[in-house]
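The complex appears here minus one protein chain, its other protein chains still in place.
Note that the chains are named A, B and C in the order they appear, and that numbering of residues resets to 1 at the start of each chain.
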Amino acid sequence: MHTVVQPGATPLAGESAPVARVAIAGATGFTGQELLRLLSRHPAVALTAAMSSGQSAGASRRLPALTRLWDGAIAPLSLETLAGEADLVFLALPDSAAAEIAPALVDAGVRVIDLSGAFRLRDQAQRARWYPETHALPRGLAYGLTELERQAVASAQMVANPGCYPTATLLPLRPLISAGLVSPGTDIVVDAKSGVSGAGKTPSERTHFSEVHGSVAAYGVFGHRHGAEIEQGAGREVNFVPHLMPLDRGILSTIYVRLTPGTTEESLAAVFDKTYGGEPFVRLVGPALPEIKHVAHTNFCDIGWRVDASGRAVLVSVIDNLLKGASGQAVQNMNVMLGLDQTTGLW
Amino acid sequence: MHTVVQPGATPLAGESAPVARVAIAGATGFTGQELLRLLSRHPAVALTAAMSSGQSAGASRRLPALTRLWDGAIAPLSLETLAGEADLVFLALPDSAAAEIAPALVDAGVRVIDLSGAFRLRDQAQRARWYPETHALPRGLAYGLTELERQAVASAQMVANPGCYPTATLLPLRPLISAGLVSPGTDIVVDAKSGVSGAGKTPSERTHFSEVHGSVAAYGVFGHRHGAEIEQGAGREVNFVPHLMPLDRGILSTIYVRLTPGTTEESLAAVFDKTYGGEPFVRLVGPALPEIKHVAHTNFCDIGWRVDASGRAVLVSVIDNLLKGASGQAVQNMNVMLGLDQTTGLW
Amino acid sequence: MHTVVQPGATPLAGESAPVARVAIAGATGFTGQELLRLLSRHPAVALTAAMSSGQSAGASRRLPALTRLWDGAIAPLSLETLAGEADLVFLALPDSAAAEIAPALVDAGVRVIDLSGAFRLRDQAQRARWYPETHALPRGLAYGLTELERQAVASAQMVANPGCYPTATLLPLRPLISAGLVSPGTDIVVDAKSGVSGAGKTPSERTHFSEVHGSVAAYGVFGHRHGAEIEQGAGREVNFVPHLMPLDRGILSTIYVRLTPGTTEESLAAVFDKTYGGEPFVRLVGPALPEIKHVAHTNFCDIGWRVDASGRAVLVSVIDNLLKGASGQAVQNMNVMLGLDQTTGLW
Partner (left out) sequence: MHTVVQPGATPLAGESAPVARVAIAGATGFTGQELLRLLSRHPAVALTAAMSSGQSAGASRRLPALTRLWDGAIAPLSLETLAGEADLVFLALPDSAAAEIAPALVDAGVRVIDLSGAFRLRDQAQRARWYPETHALPRGLAYGLTELERQAVASAQMVANPGCYPTATLLPLRPLISAGLVSPGTDIVVDAKSGVSGAGKTPSERTHFSEVHGSVAAYGVFGHRHGAEIEQGAGREVNFVPHLMPLDRGILSTIYVRLTPGTTEESLAAVFDKTYGGEPFVRLVGPALPEIKHVAHTNFCDIGWRVDASGRAVLVSVIDNLLKGASGQAVQNMNVMLGLDQTTGLW
């Protein structure tokens, strides 16, 4: 394998030879720019290409925040170049574009981390409902909720990077369900609050500053595709309602569950300690409550919890939706796939 | 009854003789200033005094937003003056001060609208837990959730003005419970989101701009006094969790319930239409979802709802916490008490 | 003159016969909605029509904030209907549409208040540079900076409502120049800060929440059309630079001038007192400094000032850009044109 160092990158002092060549398809959106920021300074990989679909190509001048961090050009999207110049490709594209490109890259032997939703749902009926453009799942596919799927990710040919809401919700919820602490047959409510960057970069009435500032709104009740992804991870029905908040980055997920008899705050603490005690990016703050402020611009997921005498529990988790909820977790997955320390380039 | 027009008020053209003299005790906090704004221009009452406890008295220069609207002085708090110069007194004071003053005013024959929490809970044990400074309830006391308690308010000697969270929550929830549409024995979850003005005017780490901006936080899990007030109004257990949002004014309450078998979106619509069809300040937007933006700086409560095939319902309501959640509803209650059209001075 | 009360309006108690029929062309933008809010409740005029260009017509369902305040339909734009059903028409349209419609309405004998920029500049060369679509000025045209042009406004057939930046800047600056207090031949710097609603309702990269939140940006240096309007009002060169701020409503204008020898803080106070002492909507706060918070959602302009020993002065003024900077001042102008108290419907 030969490595091609992209011309715009400033070499880091003491940098050793990169272990892989990586590329980004879809580099001008919010998650794409975060990937550029993270990968251009990553000490162990060489960023060989950053591409964008037609109208945004050559748009490096439109990324003034990245000057000096990435001075290369944004090239037009080219499957051939991706397959030829990269060992691992990040897809930060719309679902339909990712659905088309990912299988071709996998067939060409390139490893893929897909940040779209196209390959997250394993059940074909669910996938047909929420992502009709996706026909089949590529071989060697893992679901990239890193802390809970590390082994599968390590050997995967392709990783479906989780959605932001599912990441914030499943990290606290799944271990409790797996440990049998959540009462079967009771309702699970997930009330999630997100910043606007989660809605993407395309201007719309929904993302107009004057609509969002000073306001809060629920949306997607009984009809958000991340609800299906959360139910897949939880293995049971969940009532998920996302809300749009007047901030840029961050998700706070409040989760309401009924516990099995005898379960206490300490029971939860024990499960969380066992699951996440050695995890660098999960911080257990219960019985305190986490706040978005503490994780913004980081790859952390902070988790807090409270239990009352009648067996009700409230779990609260926070992430930066563009990092742990997207590009940060994607790089964490890449680190795992390449056998690197998973925190490399993420502090 | 003779009326004393306060010197700072600019008379309104075509104004007829006021039907009552009113005063404000606690005029410099957020809700007090809103009362000043509303009452100084109210066409049917004369604002005869605006008072504040020691350190804020004479503070009219610190209320620059109110210049021209109210140019009178803020006097030191005086029970005698209140009893002598007003037929109806608004208390926008801390709980303990209200607990002390309200009974004395009632005894002096003055009608009282109390915006504190001291007299909201009827159950003595509950009140002792959450408001230990309150000993007994004055005679002629009504709970001022106007649309649902209008008759009691009309004849009340004193009104306990509801909390902001209970107002936003009980207006959508109580009619459904009363109509028997909510399944008994199931959990009710109330996930409420509030702007910072709800935390009051006193500076603290919690209200520092840099703590709130770009952040979201849950608080008061299993331990917020408004939870007790909501349970009183609902007549059953409710899991209430408030959240602090990076905006100034407004509350959005998301309510998760299980419906009795056979209940549909139309069943809810029918109950809401019957309850609120003629109410000027409640707007039914279901199956659309309301947003804080649409009610900020108004006395409206907007209510939306969705029901799924399995009998789960999500209710969403929004209010301006300083108006319908405090001072606006207080003036609405005053209008009802004085036999005025309830919208007077509130458009 | 016969009046047609529009069907959606709730009659106000004690309302007397309207003195004029008014209509809005362009009712769905930010300023159009503010006009709707103000005029639908105005006690002395009847709002007979609210129109919008093609794609927004019938859009009343998209104005949820106005439900109950205005329940009429938004009709398609019709010059005939405007001329037939209104005595006075507000134009809240793009410059080019206003340039086309206004002269026709004036010719039809209708009085017009134009909120666009098309007719603000009297000098033909300036107008050709900044508003090339405008060919000639209608007869009976006044510039609607109410406090300084009241007589002209009162008798005008048409009023060009001032821009938001010029309103905030000329109210403090023009009286000082007229009184000879500003040193000739020195630079005047106007550094203005605006909320995002001033950029209009159309979504764009510039108004995307994630671009504005947590950011501040200058724009239009040496090339903003409001600079020409400010220079017209000041009668001399002004270095005007607008900035976009992360808030929704409001403008703060900081004005730096050199004073003529001997001019003091008191000299400025005397001129301001003489000019604005009797004006209900101008509040003089100098030597304190005004803040946007104090005028948001009002028609006030607050003005403060400081002078140092060397003859430098800093003037600071604030307005709500959608009210005193647009729709509020437009209604104020209407009141003057109709011989009403200028504050009618604006408290």
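By definition in this document, a contact is a pair of C-beta atoms (placed from the backbone, for glycine too) under 8 Å apart; a residue touches a chain by one contact, two chains touch by 3 or more.
Everything numeric here is computed off the predicted structure, so don't read it as measured data.
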Which of A:P64, A:G185 or A:G277 contacts the chain that the document leaves out: A:P64
Options B:E80, B:E205 or B:E266, residue touching the unrepresented chain: B:E205
Which of C:A136, C:V189 or C:A270 contacts the chain that the document leaves out: C:V189
Sites on chain A contacted by the missing partner chain, in the whole complex: 13-14, 41, 64-65, 67-69, 213-214, 280, 283, 285, 288, 290-291, 293-295, 297, 300, 302, 341, 344, 347
Chain B residues that touch the omitted chain in the full complex: 30, 196-197, 201, 203-205, 207-214, 246-248
Chain C residues that touch the omitted chain in the full complex: 186-187, 189, 191, 193, 211, 213-219, 221-222, 239, 241, 243, 245-250, 252, 254, 256, 258, 289-293, 296, 306, 308, 312, 314, 316, 318
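One rule holds for everything that comes next: only the chains that are shown with their structure count from here on.
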Nearest-to-centre chain - CA centroid comparison: B
Distance from the mean Cα position of chain B to that of chain A, given in whole angstrom: 41
Whole-Å gap separating chain B and chain C, where each centre is the average of the chain's CA atoms: 35
Rounded Å distance, chain A centre to chain C centre (Cα mean): 46
Where chain C touches two or more other chains, by residue: 213-214
